[in-house]
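One protein chain is absent from this view; the other protein chains keep their places.
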Amino acid sequence: MAEQKLKYVNHPIPKKDAEAIMGGAPVYTDDLVPPGTLTVKLLRSPYASARITAIDTAVASKVPGVVCILTHEDVPKIRYSFAGSNYPGNNPFDRYILEDVVRYVGDPVAVIAAENEAAAIRAMKLVKVTYEQLPPVLDFETAEGNASVVHDEDDYFYQMDIGGDIKKNLLSSEGFEHGDFDAVFAACPVQLDETYYTKQNQQAMMETFRAFSYVDYSGSLTVVSSTQIPFHARRIIARALGLPPAKVRVIKPRIGGGFGAKQSLVCELFPALVTRKTGRPAKIVFTRHESFSASNSRHEFRVGVRLGAEKDGTVKALWVDSLENAGAYGEHAVNVIGLSAHKTLPLYGKASANRYTGRVVYTNTMAGGAFRGFGATQGCYAVETTVNKMARQLGLDPAAVRLANLPTVGEPMPAYYNETLNSCSLDRCIATGKKMIGWDEKYVPGSFGRKTGPHTYRGMGMAITMQGSGLTNLDACSVTLRLDDDDYYTLMIGASDMGTGCDTILAQMAAEILCCPVENITVDGVDTNHSPYDKGSYASSTTYVTGNAVVKAATQLVERMRDVAAQKLNVPATTLCFDGTTFTDGEKSLTVKEIGIESVNGQNDWLTVTASFSGKASPPPFVAGFAEVEVDTETGKVTLLDMVGVVDCGTVVNKSLARVQAEGGLAQGVGMALYEDVRYSTAGQLRTDSFMDYKIPSRLDLPNIRVAFEESYEPSGPFGAKSIGEVVINTPTPAIVEAIRNAVGVEIHSLPATAEKVYMALQNSKMA
Amino acid sequence: MELHLTLNGKPVSKTIAPDASLLNFLRECGCHSVRSGCDTGNCGICTVWVDGQPLLSCAYPAARAEGKNITTLEGVKAEADELIRYMAEEGADQCGYCSPGFIMAVLGMKRELQNPTEKEVKHYLAGNLCRCTGYASQTRILQKYLAEVQNNG
Partner (left out) sequence: MYTIKNYHFAESVDEAAALLQKSRANTVLGGGTWLRLGERNIATAIDLSHLGLDQITETEEEITLGAMVSLRALEQSTLLQTQFGGLLARCVRHIVGVQFRGLATVGASVASRYGFSDVITALLALDTEVELCPGGRLPLAAYLQQPPARQLLVAVHIKKDGCTAVHTSHRLTETDFPVLAVAAARCKDGSFRISVGARPAVAQRCPQAEQAAEANGPEAAGEAAAEMLQFGSNTRSSAEYRKVLAKVLVTRALTELAEKESLAR
């Protein structure tokens, strides 16, 4: 398609809030807490499964400074889901704010509010709880049908049938089949049957969960929260507390990262409950320990992949069979699992049969939630590693295999909700990635790739991935764009910038259409009282869905201004040209500034446009990822030498922000592949509950990650853009695992690929 | 107990609890740039200078700061703003939460190391974690920033 002449979109533009967030301005949640706000602490269960038979708060209540201590007796008996997700939806309503049952180590038991933190902690330690311990179910592979049942409450309910049977710990089950998998697979000369395991990786954003609440000037319970989902939060808080939604307000300040962790409610209800009971402002700030152990994480998966192919590497049949650990509560669980298939199978566009089967089970561990990739990440590791194995068995170049199997632009993708693929530059992504990493020069097929020392070997691996851009016909985002009483605009959004810079890129889009500098557009923060409804920042929707709403609104606003100019100048609107400053027919002209000033005086209409958008499709972005490692066979230590990601996100809206998003996502994928290990005690207590033990990569653990873009043009996207937020995390795990195999011949079927694991695999392969 | 120290060049006297952390003390003094990112001293987000040395304010007992010079981002704002400009241009700010601690470590490094190599820079900053960026953009801006600093003598 013809080159767009873009002035603001497709350029590197600094974020609007850069100086404030880096310069220490008080713009994050904990900076905004009013004086006199109560501090809230939570007493948490030490057991993975228990009934609370008694709670004695008498001694604790006497601690000076304690204002209230709340237990399950003080909360409304209303079930809800924490999930920030459309309503009505398929997340089970399986939570109370506090219950007389605890379902994982860390499940809250009592809410303590005090004048200061020291008093709250002192009191917390004095609350006496009597538990009847129950045998927990901790292993997700033996959860279904286990004698221990995680959810046996009478008022548990689903809004829609999701194939669950909670008496068997089965939260949901689902599947699809296109073509006859069994027949096609059976006829394939090449057959693989592999199983992989991923763990409950932590989002580990730098700002932990925190929120504070107060009653505002109109009597509304106001919650200020570091959240990705202000509007869902309002609905859920209202429901859980038994309040009319009109009397709940949610405000989102600057956020120190989320990556999906904040796409659920986590801490908001506790200060909200205290404010309801006491009338006073209350705040809670999760410690890092609480953020690790008592919030939500990536869902643990076992993914089985059965692949049937021709001898030339054409994949004819693919079956993804996923088992997902929901943890103790089911928010997002039902929606995550499907992506392990929907965002992997479509990449093999020559298949004549696909199958997906998925089961989600409850266990007595911390709940899973949303984490960048949302099931696609787990599926990508499994499917791409299997395809790499197939390539190796056939003696084929894995990059060539991907190219030969790509779906065709213009064709529907049966495994991707039958949506038509309208933009894909994955072929160029693969070619560019190969060049950047030196694939043709350095890749040696087989095992024991390139010996570089007495006991070191180098290897390379690659993988491809896709994600989506919002949820088709479901995600709805609205924006309001108004001309203020001069020549500047205010863009009011409900989308939740968590550091990604969506405030800025949405302003870029508006600026492009309004032909004005980005500085002329103020982007309003999110307050459910005045922001237009946006489902929030998740499902990689903000660029595509909210962006399309911005394009609509800006286009309409220009037309509204043109109509005003036509009327004032008494000329037909069609004769007027617009350059961002002036409407003119060559003779008469009127400036935006004049329109703005006049619009708020006398018999004039103030110019404001609200536009909504919901995608009729969810155009997939793509990434081709390449990794080079060196493995020390004496210790099994894997050193990542190079990580390359080439991205097709359609038109790149902000070149600097997109690059950094991609680098950051790839880094998180590397962490998942090599370093991030979630470990529990046998009693279900999380051992890796700090940065001391859960090792996200430091800058010494990564090479300089390299990113390139191969732009395609997505016709349905704003300026041809697709999403980028999630797709960037998926490729490192299969690329690195394959690079390890290429280097020293061992297969890694569970993450992370620690040195000990690689070493033991080397010993086993020697003995085999 | 009473604590007397110099904060960003100004004398401060306050009553503190004996077990107060320097981090909480500084936030109560209005230094919003000082943030907590973890419980174990691993993230570096709370980095401030004590008598010019970058240390973790989360672990440093406030009482120990008696008589000392404490510097937060607020106290080196003009110098920090220059580095912030480089970061903003590169898009390296992202969520911004780790930035003040990172900046205090960088400005500390600038004072300690002469013409550091990329390896030396990364080693010095190893205790500053970031989850958003994957560090590549931080490395890029530091190359530019330190070259500029070197040129300006």
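Chains here go by letter, A and B, matching the order in which they are written, and residues are numbered from 1 within each.
Just so it is clear, a contact is a pair of C-beta atoms (placed from the backbone, for glycine too) under 8 Å apart; a residue touches a chain by one contact, two chains touch by 3 or more.
Fair warning: this is a prediction, and the values are worked out from it, not measured in the lab.
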Contact with the hidden chain, among A:306, A:342, A:695 or A:741, goes to A:695
Among B:42, B:72, B:94 or B:133, contact with the omitted chain is made only by B:42
Subunit B residues touching the chain left out here are 1, 17-19, 21, 39-42, 44, 47, 53-56, 58-61, 63-64, 66, 105, 108, 123-128
On subunit A, the omitted chain is touched by residues 118, 121, 634-635, 637, 675, 677, 679, 687-688, 692-693, 695, 697-698, 700-701, 754-756, 759-760
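Just so we're on the same page, only the chains that are shown with their structure count from here on.
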For the pair subunit A and subunit B, the C-alpha centroid-to-centroid distance in angstrom is 29
So, in the complex, the side of subunit B touching subunit A is made of residues 17, 31-35, 37-43, 45, 72-74, 77, 80-81, 84, 87-100, 103, 122-123, 125-139
The answer for subunit A against subunit B in the complex is residues 12, 14-15, 17-26, 28, 30-31, 118, 203-208, 254-257, 259, 287-289, 498-501, 654, 656-657, 659-661, 663-668, 670, 690-692, 696-700, 702, 704-707
